[in-house]
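Missing here is one protein chain; the remaining ones are kept as they sit in the complex.
By letter and in written order, the chains are A and B; residue numbering begins at 1 in each of them.
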Amino acid sequence: MKILVCEDDFMMIKAIEHKLKSEGYEVEVAVDGNQAVDKINQSNYDLIMTDLLMPFVGGLEIINKIRNEMHLKVPIIVLSALGNEDTIIEAFKLGADDYITKPFSPNELSIRVKRLLIRR
Amino acid sequence: MYDIIKILVYLIENGIFIYAIAIFSSYILMAIMSGLETIKYMRKNSFVDYSVIIPSPYSPSITILAPAYNEGNTIIENIRSLLSIHYSDFEVVIINDGSKDDSLEKIITHYQLEKVDFIVNYVIPTKPVRGVYKSTNKAYKKLTVIDKENGGKADSLNAGVNISNKKYFAAIDVDCILEEDSILKMIKPFLENSSYRVIATGGVVRVANSCQVRDGKIVEVNLPTNIIARFQVLEYTRAFLMGRMAWSRLNGLLIISGAFGIFDREIVVKAGGYDSKTVGEDMELIVRMRRYMIENELKYRIVYIPDPLCWTEVPEKLKVLGRQRNRWMRGTMETLLKHKTLFFNPKYGNLGMLGHPYWTFFEWFGPIIEFLGVFYFILVIGMGNPDWPFYALLLGFTYLFSVFYSSWAVVFEEFTFASYRRKRDVARLIVIALIEPFFFHPLTVWFALRGNFHYLIGNISWGKMEKKGFADKKKVKQLIKS
Partner (left out) sequence: MLCIESAPVYGQRYIIVEGETIYQISQRYHLNIDSIRKWNNLNQSDTLIKGQRLVISGGKIKTATSQFVIEKKINLVPDTLQKSANTSQTGSLVNPQKRNFLPLFSDPVKSVSRSTYYEKVQQFYNKSNFLIRIIILLNLFFLTFAVILTFVILFRRLWEGYIESRKNECQDKYREFITDWIYSDHSDHVPESLLKELKDWVNREVFASEILSLHANLMGESADKLIELFNLAGLPNYSIRKVDSWFWHVKAKGLRELAQMKITEGNQIIFKYLNAKNSILRIEAQLAWIQLNPDDPLSFYDDPKIQLTEWGQLNTLNSLKKIGNIPDFGRWLKSSNQSVLLFAIKMSGIFKQFDNLDLITQQLNNPDRGIRYEAICALGKMAVPSPGGELQQLFPKEELDNRTEIVRSLSMMADDLNIPFFEKVILNETDVNIRILSAKGLILLSEPGREKLEALFLEADPMLKKIIIHAKDDRI
């Protein structure tokens, strides 16, 4: 199972990567919006986890691209510090499957990932 | 006769001398105050977590206004970069100021816009709005585009203010590149003061020439290769880091750069909005806003942030630079004259006693007096043996002071944001500091003088033109406004 993590904080990347890898997933990382778009275009992922505030291309735009331009059905989890009602609703409206606000618990994250992947 | 000349000479020489002392000491004072203020900001910055602002219900709503005229080439990218700013409650309003190119079509296509039945509330009178557009695509929910008849930048901003119903608005040059957390940093002062109301904030404008830009974001900062742009780097650093910060501290700031500023919408509207009849609308609005607050006895502040938040392209050709500086001078004159009641008027506090006089004597008269000084010097040479050693000393003094001051500017830059990482860029800046007094400075003086001249003939022409008719008047106006 391949997961793409789009996140620009390096320490966060390490923490998330470590957790997911220890659960047996294959993890790829994109550190900014452009890289994320490139990777999505190039490979197939089983799950995409993305932050919203990233350089170049924002998370919401990426979700929009995945759902409305590329018409992919891959599960999307948003992991962001933005916890206000409008943004959450926006993300779900655009097609996200789950929304986790920071600060988050890695254990909780892992369970949510599992849940979405089982559905597949 | 000889006596009269002697007295005249005495007055001129001593006058210039006193003026020079005054201007140099004020520069030094301002540099010190700027330094203190900048250090304070840097320290505050070192542990502030700006990201807490984003999700907070306390974060105020903002409209980002960006007037656009014939920006077809870059407008799509510019809008994209504005839409991806790190903030939660904001909208982006692009005002198409009757562009003659295909800007509007491009935007409509790319962002999937359609016209909406928007009722425009002309709180501030502007040129008619032809249409308001919103996107059919939810991802671009925050974007609004106004199409209106051409009226100039001030008029466009007013149209944007009319449309906005949010608490604050940011006025941006559409080709200005903003850092991601620009809004966060610029909005914080509005939240920090409890005993007085912050009505506007401004930030440092940096030179983007030769910087690498990718997708609307600066990825690498380089010193411009063009020498005219390089001179301006030094100039901007000096003006912002060693001048404006001091004024911010004194609450006497007369101008917030039109390239990037955030304003309290209510006060702007109450003060009357931007004046579309002036060429220096950014400065004029600030002065008017201040007057409004003082005349209504409301405690307020206008704050400056030394953080480099906004990057803009500066003129690389002398002709364009000349026009820009000409316009700046005319704008300054217009504002200072329009608000001449402020001059040494204690009712207006620091604005009247310090701000207005300073700008009048040093920013406006400076180039004039400098020119007179040079003229006088040439006269003296022509008339016989001048006191060479003395004049040599004086020139040396001016030059060394300039170099000294500029090197402080470079040091300030180094110790604060150090945008120029390469050592040779810093070395180049120092070289620029050494040659500026010979090349760039006389140019700016010359352009400023032309500005004075054009302002004067503009006013005289009105008188003459009254009799001739309107067709010629338009022509003169075009010439001057270019």
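As a working rule, a residue touches a chain if its C-beta (ideal position, glycine included) is under 8 Å from a C-beta of that chain, and two chains touch if they have at least 3 such contacts.
Just so it is clear, the model here is predicted, and its values are computed rather than measured.
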Can you work out which residue in B:Phe344, B:Phe375 or B:Phe415 touches the chain that's missing from view? B:Phe415
Contact with the hidden chain (one of B:Phe344, B:Phe375, B:Phe390 or B:Phe453): B:Phe390
List the residues of subunit B that touch the chain left out of this view. 5-6, 9-10, 13-14, 43-44, 46-47, 49, 52-53, 56-59, 116-119, 121, 132, 134-135, 141, 144, 165, 188, 190-194, 266, 380, 383-387, 389-390, 393-394, 396-397, 400-401, 403-404, 407-408, 410-411, 414-415, 418, 423, 426, 430
When the complex is taken as a whole, what residues of subunit A touch the one chain not shown? 9-12, 14-15, 18-19, 22, 81, 102-108
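Basically, only the chains that are shown with their structure count from here on.
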Under the touch definition given earlier, write down the residues of subunit B that touch subunit A in their complex. 51, 54-55, 57, 83-84, 86, 88-89, 137-139, 141, 180, 214-217
Residue set of subunit A touching subunit B in the complex reads 33-34, 53, 55-58, 60-61, 64, 68, 81-84, 86-87, 90, 93-94, 101
